[in-house]
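Below is one structure, written out as structure tokens; the observations come after it.
All protein chains but one are shown at their positions in the complex.
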Amino acid sequence: MRVTVRLFARLRDIVGVAQLSRELPEGATASLLWNMLAAEHAGLAAYRDAVSIAVNAEYSKMSRRLADGDEVAFLPPVSGG
Amino acid sequence: MRVTVRLFARLRDIVGVAQLSRELPEGATASLLWNMLAAEHAGLAAYRDAVSIAVNAEYSKMSRRLADGDEVAFLPPVSGG
Amino acid sequence: MGAPLFAVTRDPLRLEDLIQAIGAQADGGGTTAGAVTTFLGLVRSENLGRQVVRLEYESYEPLAIKVFERIAGEVREHWSTPRLALHHRLGSLRVGEASVAIAAAAPHRAESFAACRYAIERVKQIAPIWKHEYFDDGHTWIEGALADPDDRGAREDAYKRACA
Partner (left out) sequence: MGAPLFAVTRDPLRLEDLIQAIGAQADGGGTTAGAVTTFLGLVRSENLGRQVVRLEYESYEPLAIKVFERIAGEVREHWSTPRLALHHRLGSLRVGEASVAIAAAAPHRAESFAACRYAIERVKQIAPIWKHEYFDDGHTWIEGALADPDDRGAREDAYKRACA
């Protein structure tokens, strides 16, 4: 299955793009997807416990099982207001 | 000496005018002035302990000694906001 | 000419005027405020079970302006550099119209909220303003607080409500 990844703020700066696409095995979780990206971009490691997840523009959990076509957003700590 | 009296809200309704003038003996207090008015207008009695005083547009006390030309305002409980 | 910080007026109140008056964007001290809290009091359609048609507000105007200045001074005693604007409407107001508008600017939001809330509490306690309520089958003066600016209990009560 194929998912779209969206990255914001410093996570985008670390990865170098705001959006990318990844092929994942069936049953893959958001956590697996994160680990794939972290393996490619060492700078992400610091965010392992400081990242929030949204799937299809709804907050979700790292344990969330992904489905084909999902949009998965990784969000660093927020600073609105 | 002569002072101007200003009356607001229900006090004005009771007395029938918003402003009047009174001749007072030297050394008269705001309290004396109030008692003079209350003697003329029975409806004021209920406000004896529920009236605030201002002299020359500054809050003051019933015991305040008045001077010639003072503007004395009697204020019922307020309800702004 | 900008809008005044303190006003009693027969014109409709506009929050924009108060925000301009406090100059939130150009602080005298050179540090821009980070927070502005405003409050609008509106004429409600119902009071004590009565259907309100309109309110008529009157004021002892020169004293009202001095009281607004006093309230701003009290606010500065309590909170770091908040700036306050306070306008009260007079005359006949229909349901939904604003009777009072307050704007408080401060470096941080805790202070702007507290200053704004404190100010409306103090307006209700000591501003020489009276409302006459016209309801569906009658009318009456509303009498609230016995105004005493030196009443420490009232001031402490306002401070508590401001949750400072």
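Just so it is clear, A, B and C label the chains in written order, and each chain counts residues from 1 on its own.
Simple rule for what comes next: contacts are C-beta pairs under 8 Å (C-beta built on N, C-alpha and C of every residue); 3 or more make two chains touch, one makes a residue touch a chain.
The shown structure was predicted, so the numbers you read here are calculated from the model rather than taken from an experiment.
Asks: Taking the complete complex into account, which shown chains does the hidden chain touch?
Replies: The omitted chain makes contact with A, C across the full complex.
Asks: For review purposes, identify every residue of chain C that touches the missing chain, sorted by number.
Replies: Missing-chain contacts on chain C: residues 15-16, 19, 24-26, 30-46, 95-97, 107, 109-110, 112-113, 116-117, 120, 161, 163.
Asks: If you put the missing chain back, which residues of chain A would it touch?
Replies: That gives, for chain A, the contact residues 6, 8-10, 13, 50-52, 54, 57-59, 73, 75-81.
To be clear about the criterion, only the chains that are shown with their structure count from here on.
Asks: Indicate the whole-number Å distance between the mean C-alpha point of chain A and the mean C-alpha point of chain C.
Replies: Taking the mean C-alpha position of each chain, the two centres sit 48 Å apart.
Asks: If you average the CA atoms of chain B and of chain C, how far apart do the two points sit, in angstrom?
Replies: Centres of chain B and chain C (C-alpha means) sit 26 Å apart.
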